[in-house]
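Of the protein chains in this complex, one is absent; all others appear in place.
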Amino acid sequence: MEILIVLGLPLLGAALLALFGARRFAAELNAGMSLATLIAASSLVLRVIRYGPMLVGHEQFFVDPFNVFLVALTAFVGFTTALFSRPYMRIEEHHGRLNPRRLRLYHSMYQLFMFAMLLALLTNNMGLLWVAMEAATLSTVLLVSLYRTRASLEAAWKYFILCGVGIAQALFGTILLYFAAEKTLGREGMTALLWTHLIAVKGQLEPRVLGLAFVFLLVGYGTKVGLAPLHNWLPDAHAEGPTPVSAVLSGLLLNVALYAVIRCKVLVEGSIGHLLPGRMLMTFGLLSAVLGAFFIWRQRDIKRLFGYSSIEHMGIITFAFGLGGPVANFAALLHMTVHSLTKSAIFFTAGHASQTAGTQQMDGIRGLVGISPPIGWGLMLGSLAILGMPPFGVFASEFLILTTAMREHPWTTPFLLIALGVAFAGIFSRVQPMVFGESDSPPLPHSPALLPVFVHLAMVLTLGVYMPAALAEWYRAAARLIG
Amino acid sequence: MLLSANHWISGLAETLAVNDLHSLLLLVAAWMVLGFAGFLRPHSIRFVARFLFPAGAVLCLGVALLAGLFLASGHAPQLVVLPLGLPDLPFHIRLDVLSAFFLLLLGVAGAGISTFAAGYFRSGEGTAPALLGLEYHLFLASMAMVILADDAYLFMVAWETMALSSYFLVTSHHRIPEIRRAGFLYLIMAHVGAVCILLSFGVLQGGSWQFTFDAMRSAHFTPFWATTAFLLALLGFGAKAGLVPMHVWLPEAHPAAPSPVSAMMSGLMLKTAIYGILRISFDLLSIRFWQWGVLLLVLGLFSALFGAIFAAVQTDMKRLLAYSSIENVGLIFAGIGLAILFETSNMHLFAALALTAALVHSLNHALFKSLLFLTTGSVLHATKQRSLGKLGGLIRRMPWVASLALIGTLSIAGLPPLNGFVSEWLLLQSFLFTPQLPHAFLNMLIPLGAAVLALTVALAAYVMVKFYGVIFLGQPREASLVNAHDANWLERLGLIWLAVGCVLIGAFPQLALMASAPVTGKLLGETVRPGSTVWWIAPIAQEQASYSGLILLAGILSVVAITFVCVRLLAHGRIRRTDTWDCGYPWQTSRMQDTAEGFGQPIRHMFGTFFRMERDMPSASDTAPRYRIYIEDRLWRAIYLPISRGVQKLADGIGFLQGGRLSIYLLYSFLTLLGLLVFVL
Amino acid sequence: MHTSQLIAEVLRVLAAGLLLISFAMLSGRRTQQLITLFAWQGAMLFVSTCLVAYSSGLTEMYYSAALTLLLKVIALPWILNRLIKRLGAQWDSEQLVNVPTTMLVGLVLVIFAFGLAQPISSMATTITRHTLGIALAVILLAFLMMITRRKAVTQVIGFLAMENGLFLAATSATYGMPMVIELGIALDLLVGVFILGIFFFQIREQFDSLDLHNLESLKED
Partner (left out) sequence: MAIAIAPLFAGWIAQCRAWLQNRSAPPLLLPYRMLRKLFLKDVALATDASVLFRATPYVLFGTMVLAAAIIPSLVTDLPMARVADSIALVGLFATARVFLSLAAMDIGTAFGTLGARREMMVGFLAEPALLMVLFNAFLLYGSTSLPSLVDGYRTHPSIIDPSVIFAAVAFVMVALAENARIPIDNPSTHLELTMIHEAMLIEYSARHLALVEWASSLKLFNYACIGFALFMPWGIATHGSDGAGALLIAIAALMGKLVIAGAALALIESLSAKLRIFRAPEYLAMAFLLAVLGLLVHLLLGA
């Protein structure tokens, strides 16, 4: 039941905002709906904690340890982003970059996007998963092109085409999957697409078909994860879309896409064994991490910078999943969580920073601690967190990943070392002068509402030094699930 | 006398040290509390500096006391597990003799520094007071936690927190670009080093997925893995300790920081790296190889010589001290190397001697280097000058600082009867015994090592004469120096504390030896005897070598006194004050004194190959001649510039991947698809 | 038995036709002509789906066939035609990168696809199983077409052709996906095209041309 509510609320919100999106209270409504979703999601979580995994709606929807915490995370970040976007988009409107019509589009699409992601997470049906991913793409395409500037249009176009093509590959993969499963599970009632059934019979599925299917699924969903060399849409979309959108893209969409990839991996591994998919994921991960790091080094635009850092981190997570085993999977899940929290927080601050400076070019942003301490320190701490500085949680996961890699595949550690080092130098050498140093512009009269930023950072910090038992239990269960 | 005191202390310890790990943790927590307490009145320097810092100093004393008692009591290690950290890996905390020794060091030196800092920080300098206090006390606490940590995760967390807090302290004057650059360099070196240490732990956990140090102790390794772990650890800790060639950040960051912070980084933070290398190579790793010892020895001696030479040519007083830190760390590493060398060839007594030398030198360095950095702080406040070329004659303006700095100078120059000499004496002693090693060619090598050591020690004296003479003696080189003021009483108190420490260890080396004896006993199962009687130390054997700081000190003082009295009795004490004899050239000005550059000139002349020099000599006809010299570290160009250039090149090179053409992007994914298909085919 | 034999023959012919059409699209220059080809492809797909439905006696296949007819033969071509008329883009043609080489690459792709699909289709039970290779080939050719195109509209047509290939794969390999999924896919496709339509106009008003060189400003410089 909760599941349906969780899915229904954002859909309702989309409908409402499609009607009233242009009104003054639209932003509040948006936040309100997101809050409601969050509450529903948390009640779902509580229920799962109490009664364990559940399967509803003719087995179409299900919750297991793997997706439940992602649902909670998605709902939470969705809510905080809505909170952040309320004042932010208002200022944008003052600057005349947006008008009420576009705001309506923005709000309804935002809710639709949340719906699509939650659907993708909660569905038990691989076909539905595909549909949801496509829907997520479509809704965000319009969000990315919200400003209607040449740049944003171009970014949105590239995003649409690349992800569309990718998604098409994923569909072919799904078809192959169905083709393989239908032999063992038969056609009646599309059980052959239901994850719960597939996982039960994964041992008997035809290896060759599954191998082929995995390639298409990996390329398809991997494009949305932003794995190099399929990543090219990502920096453009992050840089040109409105900041809240960049935040949810980095913080949530990538996670969901990765979730899809991992679901497929689990299935495929059941039939063709760990070696092949593991190696593929590790290769993609390392490549993305290293490439992302070197791209970071050459950035001038603050949002592009952190877009590339998302690529790098997604690479690290994928690599960890590729490593496999309880520890690495645990670390990867943890990293998914802390990355989305930290990265969205960074995008919040980056958005305010570029708003106050009037440019996204990092040379134009100087001495933020002087202008507005919350922004400055938010950016500094956020960057340090994302760079894996303890006691922030990112360090915890990187600690586990690196030690595991050193143990299992020592040859990968040099690449990781390079990636981390270069990324550190790249990001920090840009952030330091932005935060510190002299600035000619006067201090802000009132500091912007950065509560979400510090809430996120506080959570990341806590995860670094103390992890609630329940959360740890989820992670462990999910890690076991992924195997 | 001392021995009985020792008994008495241990008796007291019995009663007190039962649960002193808990009390230690409380003290550390109290530091954090102090740090955050600053935000009660964030902008009041009086509250933060004059009240919180002294409190921190008291806590330091507490830490030192507890650690000392633990050492004296000879208790078994104490363990605590906190309900924090990763789910499967709660924070393990352990107090054993090794950590106790370094805590002692931390507490003793930290107390002095904090006291000084209380008087040092003025309002309106760099960061807001509250923030400063927070970073400062976080720094202290994290160092203590590094020393106390008993699992890899807590260790790394504390380690990086230490790096982070110190980074913020370094950049507290962040409006100056050079300081930002220094901070950046420091942080990135620290981070890369930390990743190396982390990887080393990754090897050490030996597939047992338990990152506690106990698990690592019990794990067994093939020589290859053990060496890998050791080398990674060496990279990481060497980068923190400023071992050549990972030293480049050190001469940038230490001068950039406010002086108490420089003192802490140089005096205390470097020691955590020493602690780390000891912990890993002697405690966690069950096997060692003599090649490691050779490696450490060579690196250490090279760093020592390198540091001394560069210190001799510096013109910035804090840079000079920073380089001298490199030198001292090098000496310590050499000692550790010798210890490994002896230990692997089953000469545990000599190993203990070498290790003792290293430990005692760490302690001494913590004392006198902090002392000197703090004095530079006072000089900086009094004169606003950091360049040696603009100082001089301060002994008349600031007698307190000058006299205390003299003690520091003498002890860092390794002169009897002060503490610097003690550790260098021990180190030389341990060098003397190396020829009994089984490896023949090592025996050939070691005398050269000893020679380098001797040269370094002598150079250190040269450097320090330059340091002290140019700053405090002679004529003021700038007119502004006449209104330099002496340090305030809090600063004096801190300086005095450290100076007393120097003299005390100089006079009673037994104290230091007794402190380090349990450590060597634990790590090597062998300790050097502090000496048959309390009067002098004879680590190996009475008739082989012995030294008594106390009698030497007393002797010098008494003879001086006697002579003085006699002279007074014999000769009349008439004194005629006259001008300085100008050699018949009355137009001398204070600018004509020998400058810092001039003082370094012989070294430049002799060791010219070590550095890149750019000089512009004024022509003979030049009416307003300016002589400028710019000295650079060759290693910077040899190693670091190429790396950064390479990264830059690569980054430029891969730009085309994001060429902006959609068709190309599609091509990428197409090719990826085909490639993977071929792969599964 | 005899009829099914016949049907199988016809299906093969149709599949071959699809392949031929995608080659034609690969070399086609004028937008108008591409749309027509796309419509023909849809039509063939429709026919083959109907045949499969008949032979397998699955009613839901008829639905999907109808869906194909509506969407791919009637709706999309119509929308696209209106679009390019409104944009005045129906007559504009584009020069391609060296058609013969493209053809050659296409051939290689087809061989590759067949090789890839051979083992799988051998294990399929459907009467259309041999067309799986063709479906894969169609997909890859459409991909190639998207790579070689310079204009937004033609690129989109390539995208739609790829959907055709997917559909063919679905029918040939497994008698089609479950209905819900088919609907979902169809809906997404429709919405996608709709959004594309919006895009075309926005791009037009921003860049006053649908040429893709304009969309090459965002890059690492």
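To keep things simple, chains are lettered A, B and C as they appear, and every chain counts its residues starting from 1.
Just so it is clear, contacts are C-beta pairs under 8 Å (C-beta built on N, C-alpha and C of every residue); 3 or more make two chains touch, one makes a residue touch a chain.
It should be emphasised that the depicted structure is a prediction, and the values quoted were computed from it without experimental measurement.
J.: For the unseen chain, which displayed partners does it touch in the full complex?
T.: B
J.: Just one of B:W209, B:F289, B:F302 or B:Y462 touches the chain that is missing; which is it?
T.: Only one of B:W209, B:F289, B:F302 or B:Y462 touches the chain omitted from view, namely B:Y462.
J.: Out of B:L432, B:L493, B:L635 or B:I654, point to the residue that touches the absent chain in the complete complex.
T.: B:L432
J.: Looking at the full complex, which residue from B:A450, B:L490 or B:V647 touches the chain that isn't shown here?
T.: B:A450
J.: Go through chain B and note every residue touching the omitted chain.
T.: 392-393, 395-396, 406, 410, 413-416, 421, 425, 428-429, 432, 435, 443-444, 447-448, 450-451, 454-455, 457-459, 461-462, 464-466, 468-470, 473-475, 536, 542-548, 551-552, 555-557, 559-560, 563-564, 567, 570-572, 574-583, 588, 590, 592-594, 598-599, 601-602, 605-606
What we mean here is this: only the chains that are shown with their structure count from here on.
J.: Per the definition at the top, count C-beta pairs in contact and tell me whether A-B or B-C has more.
T.: A-B
J.: Of all the chains shown, whose C-alpha centre falls nearest the centre of every protein C-alpha atom combined?
T.: The most central chain here turns out to be A.
J.: Using mean C-alpha positions as chain centres, tell me how far chain A is from chain C in Å, no decimals.
T.: Using C-alpha averages as centres, the distance is 31 Å.
J.: What is the distance in Å between the mean C-alpha positions of chain A and chain B?
T.: 44
J.: Two or more other chains touching the same residue: where does that happen in chain C?
T.: In chain C, the residues touching two or more other chains are 116, 143, 146, 155, 215-218, 220.
J.: Quick check: what residues of chain B touch more than one other chain, meaning two or more?
T.: Answer for chain B, listing residues that touch two or more other chains: 655, 657-658, 662, 666, 673, 677.
J.: Write out the stretch or stretches of chain B touching chain C in their complex.
T.: Checking each residue of chain B against chain C gives 655-663, 666-667, 670, 673-674, 677, 681.
J.: Looking at the complex, which residues from chain C come into contact with chain A?
T.: Chain C residues touching chain A: 116, 119-120, 123-125, 136, 139, 143, 146, 152, 155, 159, 162-163, 166, 169-170, 173-175, 177-178, 180-181, 184-185, 187-188, 191-192, 195-196, 198-199, 202-203, 206-207, 214-218, 220.
J.: Contact residues on chain A for chain B in the complex?
T.: Residues 157-158, 161-162, 165-166, 169, 211-212, 214-216, 218-219, 223, 229-230, 232-233, 235, 276, 280, 291, 294-295, 297-298, 327, 369, 384, 387, 389-391, 395-396, 399-400, 402-407, 413, 417, 420-422, 424-425, 428-429, 432-433, 436-438, 464-467, 469, 472, 475-476 of chain A touch chain B in their complex.
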